[in-house]
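Shown here: the complex without one of its protein chains, the others still in place.
Order of writing sets the labels: A, B and C. Residues in every chain begin at 1.
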Amino acid sequence: MTYIRPAFHHPALPQNELGYTRKDYEGSISTLCAGCGHDSISAAIVEACFELNIEPHKVAKLSGIGCSSKTPAYFLNQSHGFNSVHGRMPSVATGAYLANTDLLYLGVSGDGDSASIGMGQFVHAIRRSLNITYIVMNNGCYGLTKGQDSATADYGYVAKAGHKNIYEAIDLCGLAIELGAGFVAQSFSGDKKQLIPLIKAAMSYQGFAFLNVLSPCVTFNNNSGSTKSYDYIREHNAVMSGMDFIPVKEEITADYQEDTVREIELHDGSYIRLHKLQQGWNPEDKYAVVNALHKARASHEILTGLLYINNDQMPLHQIIRLTDTPLNKLTEQALVPGAGILDQINASFA
Amino acid sequence: MTYIRPAFHHPALPQNELGYTRKDYEGSISTLCAGCGHDSISAAIVEACFELNIEPHKVAKLSGIGCSSKTPAYFLNQSHGFNSVHGRMPSVATGAYLANTDLLYLGVSGDGDSASIGMGQFVHAIRRSLNITYIVMNNGCYGLTKGQDSATADYGYVAKAGHKNIYEAIDLCGLAIELGAGFVAQSFSGDKKQLIPLIKAAMSYQGFAFLNVLSPCVTFNNNSGSTKSYDYIREHNAVMSGMDFIPVKEEITADYQEDTVREIELHDGSYIRLHKLQQGWNPEDKYAVVNALHKARASHEILTGLLYINNDQMPLHQIIRLTDTPLNKLTEQALVPGAGILDQINASFA
Amino acid sequence: MSGINDFVIRFANVNGTGSASANFLFAKTLFRMGIPVSPKNIFPSNIQGLPTWYEVRVCDKGYLGRREGIDLMVCVNPQSLEKDVASVKDGGYFLYDSTKPLHTEFLRSDIHYLPVPLMSLCNENFTDARQKQLFKNMVYVGALAVLLNLDFEVIAQLVGEQFKGKEKLIQPNILALNLGADYVRKHFDFPLSFHAEKRNLTHGKIMIDGNTAAALGALYGGATVVPWYPITPSTSLVDAFTEYAEQYRVDPETGRKNFAVIQAEDELAAMGMVIGAMWNGARAFTATSGPGLSLMNEFLGLAYFAEIPAVLIDVQRAGPSTGMPTRTQQSDVLLAAYASHGDTKNVLLFPSTPDECFELTATAFDLAEDLQTPVIVMSDLDLGMNDHISEPLHWQNGRTYNRGKVLSAEELEQTKGWGRYLDVDHDGVPYRTIPGTHPQKGSYFTRGSSHDEYSRYTEDADTYVRIMDRLLLKFHKAATLVPEPEFYGDDVSAEFGIIYFGTTHHAAMEALDMLSAVDLTAYAMRLKAFPFSQKVRQFTERFDKIYVIEQNRDAQMRTLLINELEIHPERLIKVLNYDGTPITADLIVHKISSDIHSSTLIRS
Partner (left out) sequence: MSGINDFVIRFANVNGTGSASANFLFAKTLFRMGIPVSPKNIFPSNIQGLPTWYEVRVCDKGYLGRREGIDLMVCVNPQSLEKDVASVKDGGYFLYDSTKPLHTEFLRSDIHYLPVPLMSLCNENFTDARQKQLFKNMVYVGALAVLLNLDFEVIAQLVGEQFKGKEKLIQPNILALNLGADYVRKHFDFPLSFHAEKRNLTHGKIMIDGNTAAALGALYGGATVVPWYPITPSTSLVDAFTEYAEQYRVDPETGRKNFAVIQAEDELAAMGMVIGAMWNGARAFTATSGPGLSLMNEFLGLAYFAEIPAVLIDVQRAGPSTGMPTRTQQSDVLLAAYASHGDTKNVLLFPSTPDECFELTATAFDLAEDLQTPVIVMSDLDLGMNDHISEPLHWQNGRTYNRGKVLSAEELEQTKGWGRYLDVDHDGVPYRTIPGTHPQKGSYFTRGSSHDEYSRYTEDADTYVRIMDRLLLKFHKAATLVPEPEFYGDDVSAEFGIIYFGTTHHAAMEALDMLSAVDLTAYAMRLKAFPFSQKVRQFTERFDKIYVIEQNRDAQMRTLLINELEIHPERLIKVLNYDGTPITADLIVHKISSDIHSSTLIRS
């Protein structure tokens, strides 16, 4: 596939290195509620893809069912999208990815979609190290079906409908780390500065890159008893580090003091630079991260930032030693062993 | 339900406090392979129930599908059993338990049954704090379908069929702890001394009691490259503590040195006594346990014993404030609000 | 143009703007005035900001089905203006918010415009932004009240009931109503040629949605374990159950509950929990819609084969796949009837009205336990989520549950050689036991694998066949136990038959009258259950030509009829509506009469 430069752009719109403008990364008009956190995440995806100089048609965006899962229609109109069935996006993404490892896969899901009906597929996509950027737009509730508690709703939070949640929440980041996800980050839809570089880093990572983005549901879960409201998250957000994402070949400047900066080189040569690191925070130390998460949970803090990264993770196509040519490009030539071989096989059954 | 003493036992057979003999806890003849680890676990269940003085008909035993899931037919013939569908035992058990909280629920599953197809239900049974003893007979493979790797098969182990497993294993104990299970233990089918008190403790615990029992599949996963073979487990078994289970009202004797003994009182008044504790091991300290599990995994050790216990866990029926009378005993009297109330309701729609 | 108590009015709103309660107030006022009314909510699969409509048919004759053709459109949504203007009947009315002038492209010469400055009236009279938006809806209700001659006393009373406990809100609502009313009185002739007139036609009736009624049926039917997974349009059913159970099933002293509503992780789990609970002797049900039904297939097969009672309420929506989640259809019939791999057949019940939702849901528990098999109540979005005029829900005090053949400890004590699947009574239904009943007797091992009469695993060919044949026998027994169909129309001189079920009821009733008005006399049978009873068979044998009306594409009920009753397909003619909107009498009449006109033979 050769790249064809998009034509007739308004000359004033800023272009990225490939000549695309932000408009080229936008989608249809959102039908979500005004103020929904999910829309901010869509915007961050648009910005991240623009800045990353991604060719939109080289992205496949997949989702399940829910308000969150509708968002792929609201960004990257020039990418193919797949709004599958509830909770089963990971399997559809796995199939798509195996068919063509040349595309970037962006999976979008909700907390209902991933933490309840989709739990099994979520776990196994991680176990297989599916090469995907997997974003959960986590609002602690089922938006599209009108606000039921989800499995990530915190114990004791008070729903808009008035009742108190009586179950313990599933911590998707803790779970992802326990299951061996190679890239685990948490962020907040209201914090673009943090979110955009995280998305860029996730999309540059080879392997399962998980992003749990707290994303308030203004209609059903933004009330005062909520622990997923804009106010609550802002108040309880403990940023573990500032972060920059430095694309391949860009010069690395040293703006920060040595001791608080960490740079992590990804396989494609790009860098994640963490600065203003919290005391002792090392996102490559699994135990430390797990403990920090447990403690934060106990003290009602929400850790955000890049929580964990394992740069040695092998993505699925390498694990199974897939050929470089995308499987969907293989023709009869490559696929059919031929009549002669079939004769031999027949002979072995004669 | 009044208890009726079983009649006509061979006088020589030892009886427990209720007058039952071990025979009363046995099941049909096993059709598993000779030497299958699962049979040893069945025997341990028989022994534990005998020693615990459980009335067999007060137990409901449920399972999914697999060699492991067949075992409920091989113990406790006087209990009702339910061999449901593959991977979905937790939901059936949840329904059964809600219908009658007066019975003891014993769930039996396999690693295929719980870690693959049943992952979602496993996770959510834990999240709900289902009041059950949940035993996974973990052989790292799919016995009944002839030996495929399961999701608990260790990375790099060599299957009998010759290939090497290329995926990371799911650590069911680590997962259960992360998800908030209140009682998490690991054991080995070949170690009755450890297994029987663990089963007794689990059955006495109120809440989700998880027992991951390594249980070699002699037919498909007992070869030399296996990490779930009898030999391998014996060699890599790191027992975290010796353990006794002391039923309610039994006198607590002090056989052990103070500093290496820990006693944990369960809600029904029985005790778990841990002795020969590993240095610094505290099964009530979640972080310590999680770290120990992670380290053991890295060094190919298999920790066995009671790994984690949280005595403050509330079982599901308390969480949802269920009435004491089992729901299945309620009659029209309790259930029907009556024609008068219906008239009022009708009036509210007039 | 339509006349007194005979018109259709449609409200075009934006969802999430609080129009629902104002629109409901409008419909309920008519109902309280004794006039038959049937509102339909046409809403998007979305939470806020998209067009949503509320359509109210007013009909003295009591026809409660939907009718095409809008007499009066109330449009407060600029997004859908074009479509809304176009949808008004020739000679009809178009009421709109004239705060901003209507673009000339929306002017039709064949309809009347009723400009009311809703927004500016609110702006002038209210300060709070949210109030301004909310009260706009009350303003148009006030305007309509004058235009259509509604009873202001009834309205005021309803507003009072609505804001019971929040009395402060009554006054501003009344103010808003009056703003609209006064504006109309000042600017337009009133009432319109078609308008309301008090009647006594709804006396003793209630106005309720089917989901609430079904929830109450489950409550009265003794459901205690209610696992579920949210899905439109079944969610409100479980919500209603929870609400009433919290009211009537909680010990006021201890706060302890007589029921367990569990939000499951998915529909597979929900059905698994129902099966576990009913296996263990409690009454349980779950409610879902198409996608959930698909996911429950494996478990339904288990319940069928292991003979475990289970109750499922399928509030159908437009499929396939995610389809149109907020549109109605009757398209899960075939899957529900023969759910799961292997040879399986399930009992289905088809309510047509809220009171039947109540009654058939309660009955479902009796049938499920009596027959030890899954029973699926086939509701749909139209029935479940719209308000319908209905007979009041009825429960006879002293009515007892039929728990089926369950052996007590005492009975077990006296029983010899009990086998879980022994057909002792030769009716296909064996005796079961509940765990924990007796220390030595009655335990058995339930399995979805092949089993003998004593519930032991078997691969023996004859045993397997015996069990499978008995399940057929049981299904024949089911045909004698399920609710009988209802019959309508002219038994004596009918020239052809009509079969239908579920929410087609009102449209079918109206169609019957319309047909007989043009001398097409039909006798109609409303199915209430699957399998089909003798009466159903007799009906199908009586006519050479029977129209089968369904709200799906593939004529699924017709397939069941042909397949189970061995009817020649050519005798069953499809009358289908599957566009997601409730079927209309016009459509039925049109399809039947054009078929009759295109064929010659009616009765051979």
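We adopt the following convention: a contact is a pair of C-beta atoms (placed from the backbone, for glycine too) under 8 Å apart; a residue touches a chain by one contact, two chains touch by 3 or more.
These figures come from a predicted structure and were not determined experimentally.
Novice: Give me the visible chains that the unshown chain touches, in label order.
Specialist: It touches the following shown chains in the full complex: A, B, C.
Novice: Give the residue, chosen from A:Val158, A:Val239 or A:Leu322, that touches the chain omitted from the document.
Specialist: A:Leu322
Novice: Per the definition of touch given earlier, which of A:Ser68, A:Ser84, A:Ser129 or A:Thr145 contacts the omitted chain?
Specialist: Checking each option in A:Ser68, A:Ser84, A:Ser129 or A:Thr145, the one touching the absent chain turns out to be A:Ser84.
Novice: Of C:Lys132, C:Arg447, C:His506 or C:Lys545, which one is in contact with the hidden chain?
Specialist: Only one listed residue reaches the unshown chain, and that is C:Arg447.
Novice: At which residues does subunit A meet the chain that is not included here?
Specialist: 1, 3-4, 6, 28, 55-58, 60, 62, 72-73, 77-85, 88, 90-100, 102-103, 120-121, 123-124, 128, 317, 320-324, 326-328, 330, 332, 334-339, 341-343, 345-346, 349-350
Novice: Touching residues of subunit C against the unshown chain: what are they?
Specialist: 44-45, 289-291, 293-295, 297-298, 301-302, 304-306, 316, 318-327, 329, 331-332, 334-335, 338-345, 447-450, 459, 461-462, 464-465, 468-469, 472, 552-554, 556, 559, 562-563, 566-570, 578-581
Novice: Which subunit B residues touch the hidden chain?
Specialist: Contact residues on subunit B toward the absent chain are 31-34, 65, 67, 85-87, 112, 116-117, 119, 142-146, 148-149, 151, 219.
We adopt the following convention: only the chains that are shown with their structure count from here on.
Novice: I want to compare two interfaces, A-C and B-C. Which one has more contacting C-beta pairs?
Specialist: B-C
Novice: Using Cα averages as centroids, what's the distance between subunit A and subunit B in whole Å?
Specialist: One centre to the other, that is 36 Å.
Novice: Between subunit A and subunit C, tell me the centre distance in angstrom, where each centre is the average of that chain's C-alpha atoms.
Specialist: Each chain's C-alpha centroid was found; their separation is 40 Å.
Novice: Which integer distance in Å separates the CA centroid of subunit B from that of subunit C?
Specialist: That gives a centre separation of 43 Å.
Novice: Note the residues in subunit C that touch 2 or more other chains, in rising order.
Specialist: 265-266, in rising order.
Novice: Taking each residue of subunit B in turn, which ones touch at least two of the other chains?
Specialist: 120, 123-124, 128, 320
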